[in-house]
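Every protein chain except one is present and positioned as in the full complex.
Our next item is chain A:
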Amino acid sequence: MLHLDRVGVRLGSFTLSADWQAAAGERLAVIGPSGGGKSTLLMAIAGFVALAEGRVLWQGRDLGPMAPGERPVSILFQDQNLFPHLTLRENLGLGLSPRLRLGPRDRERIEAALERVGLSGLGDARPGRLSGGQQGRAALARALLRARPILLLDEPFAALGPALKSEMLTLVAEIAAETQATVLMVTHDPEDTRRFAGRTVLVAEGLAQPPRETEALFADPPPALRHYLGT
């Protein structure tokens, strides 16, 4: 279980607070106006933003003392998810060993992951040669290899067209199921939210509200969401 225990973040005059829980293996959408703190919420869980108060716990363990790489977390940023000077195989290898000390077993797993996301045969390519969709797949393949129990997606597919994006969401859902990961996905698109997530976190006005059933939330939107959706 992911537990945000009276979490408070302060960045200058910007504040964000959250106090709720998500079950292991659950898929949550994070929605709200830009500048509201969606990314900040993910950065706080991943360890890139220090907490002013409260704790982030996973299965009862405080993540506070852990460096970002040590946390039970994989994260996909909006961009720069792959190192452009390394091959895809090396980029994926970093998910298994940051020193890139890879045994035969690791190499097999990398090939399997590439195949799983439909990139087999591209292991020697550098990211610059790939399309945006393929880059997203490669980053997902690395998350698959790392198999951390929490997967955070900070709009990594925002630049993709609707068809590609929906394909990616399907892939995310499959990978989340395979690794039994808890997923938090930031999105701008109510449609994505409905398709992807059983429950949704609304982030607005400095507060990440406790997750609510997605359908119920959209059926009866609170004022902040109504304002955001323009309905």
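We adopt the following convention: a residue touches a chain if its C-beta (ideal position, glycine included) is under 8 Å from a C-beta of that chain, and two chains touch if they have at least 3 such contacts; residues count from 1.
Note that in this section contacts and distances are computed from a predicted model.
Undergrad: So which of "3-oxoacyl-ACP synthase", "Amino acid/amide ABC transporter membrane protein 1 (HAAT family)", "Thiamine transport system permease protein" or "Thiol-disulfide isomerase-like protein" is the UniProt name of the chain that got left out?
TA: Hidden chain identified via UniProt as "Thiamine transport system permease protein".
Undergrad: Taking the entire complex into account, which one of A:L86, A:A147 or A:L164 touches the absent chain?
TA: Going through A:L86, A:A147 or A:L164 one by one, A:L86 is the residue touching the chain not shown.
Undergrad: Using the touch definition up top, pick the residue from A:G69, A:G103 or A:P162 that touches the left-out chain.
TA: The single option touching the absent chain is A:G69.
Undergrad: Per the definition of touch given earlier, which of A:L100, A:A177, A:A216 or A:L229 contacts the omitted chain?
TA: A:L100
Undergrad: In terms of residues, what is the contact footprint of the unshown chain on chain A?
TA: Missing-chain contacts on chain A: residues 46-48, 67-70, 73-75, 77, 80-81, 83, 85-86, 90, 94-95, 98-100.
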